[in-house]
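Just below is one structure, and these are the notes that go with it.
Every protein chain of the complex appears in place save one, which is left out.
When the chains are written out, they are named A and B in that same order, and each has its own residue count from 1.
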Amino acid sequence: MPETEIDTSTPRRLTWRVAEVSGVIDETPRVKSLVLNVAGWPSHRPGQHVDVRLTAEDGYQAQRSYSVASAPECAHVMLTVERIAGGEVSSYLASDVQPGDKFELRGPIGGYFVWTVAIGGPLFLVAGGSGIAPLMAMLRHRAALKSTIPAVLLYSSRTFEDIIYREELDRLAARADGLEVVHTLTRRQPAGWTGGARRIDRKMLASVGPSPKDKPKIFICGPTSLVESVADSLLDVGHVRQLIKTERFGPTGA
Amino acid sequence: MDQPKEACVLDGNAVAGLLCELFARDVTTAEVRCSACGVVSEIGGTRVYGGIMGAIFRCTHCGSIVMRLVRTPAGTWFDMRGSRRLFARYEP
Partner (left out) sequence: MTQPPISRGFRGRRPDRPTDRLPPGQHLTGDFPVLSAGPTPEADLANWSFALCDGDRVLADWNWADFEDLTQTRVKVDIHCVTTWSKLDTHWQGVTIDTLFAAAGLSEPPSPFAMIHSDGDYSTNIPVEDLIEGKAMVATRYEDEPLAPEHGGPARLLVPHLYFWKSAKWVRRLQFIPHDQPGFWEELGYHMYGDPWREQRYAGD
């Protein structure tokens, strides 16, 4: 009889590791992705995050959490950072940082907000702004494994130019492998826009998302107000609370 | 640090790093039972208040405090009187 080995003897303690920036990608005017080499990176599960710690020359330190945006199948660790006005860490990571720069990283952590192909679907992902990052890790992982598990991404952005990973999402949707991507733009829509043109509401969730009877695994990530209103609306639509996982970006978040 | 204009609410999962300074394993999927209402939640799914002052974990069902964690320069304080028991499942 095959035995499953579960290592309960020496749980891995989290330590701070050094991350070196090997590339910077301009995603949108306010958002950059950092491609990192992380010494001893132990691999992660899609949806997990890391704590990032910056140290100034005089020893001053500041710390923030960021979701890992890359799939575990990717050779590099990627973080996607939105520059927040007045944010001391985000203004550094999303503006000043250059290849060769270093900072510390702790993780991956956060096994609660995780989806892998092994968990199964259908999958319903709802993102607001830079909340797309952990959900993108899930979709990149799904694509890397050539999975055809039905998945819907409902993605709210302010304007067309603010859609992070826009072209890559177009490519993923064009594979016609069971992934549907629906965009809604809340502030301004380009001429000829056929996507959503308002904030996510109950009606949109009911019409876009899988039916509650399919018991989809649901992940919501974005600003607190979006996450809370979407979670409440999903319960109204009839989805089960236990299948809904949320990740709020508070004011001290990404 | 960044100045919040509205009270900071996070999911328990967001403070996984803080919890890892105390626990040897990732406890975001560990279960705690609210002493006030009896509902069992995963720590990652609780609502966390307190911002930079500390992590106040509240039951998503009744809002009572299930755990509190404060990191001071001398060490970390942890209070579980709102739940008393924690079950951390082994993960393969």
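By our rule, a contact is a pair of C-beta atoms (placed from the backbone, for glycine too) under 8 Å apart; a residue touches a chain by one contact, two chains touch by 3 or more.
This is a predicted model, so every value here is computed, not measured.
Asks: Would you mind spotting which of B:Ala7, B:Ala24 or B:Val40 touches the chain that isn't drawn?
Replies: B:Ala7
Asks: Which of B:Ala30, B:Ile43 or B:Ile65 sits in contact with the chain that's absent?
Replies: Of all options in B:Ala30, B:Ile43 or B:Ile65, contact with the hidden chain holds for B:Ile65.
Asks: Among the options A:Trp41, A:Tyr66 or A:Phe103, which residue touches the chain absent from this view?
Replies: Among A:Trp41, A:Tyr66 or A:Phe103, only A:Phe103 touches the chain that is not shown.
Asks: Give me the chain B residues in contact with the hidden chain, please.
Replies: 1, 3-9, 49-54, 56, 58, 63-65, 68-70, 72-75, 77, 79
Asks: By the contact definition given up top, give the residues of chain A that touch the hidden chain.
Replies: 16, 18, 53-57, 60-62, 88-89, 92, 96, 98, 100-104
Keep in mind that, in the parts below, only the chains that are shown with their structure count from here on.
Asks: Hey, which residues of chain A end up touching chain B in the complex?
Replies: Within the complex, chain A touches chain B at residues 4-6, 8, 11-14, 49, 51, 62, 65, 84, 86-88, 106-107, 109-113, 224, 245-248, 250-253.
Asks: Report the residues of chain B in contact with chain A in the complex, numbered from low to high.
Replies: Residues 1-6, 8-14, 16-17, 20-21, 24-26, 28-29, 42-45, 51-52, 90-92.
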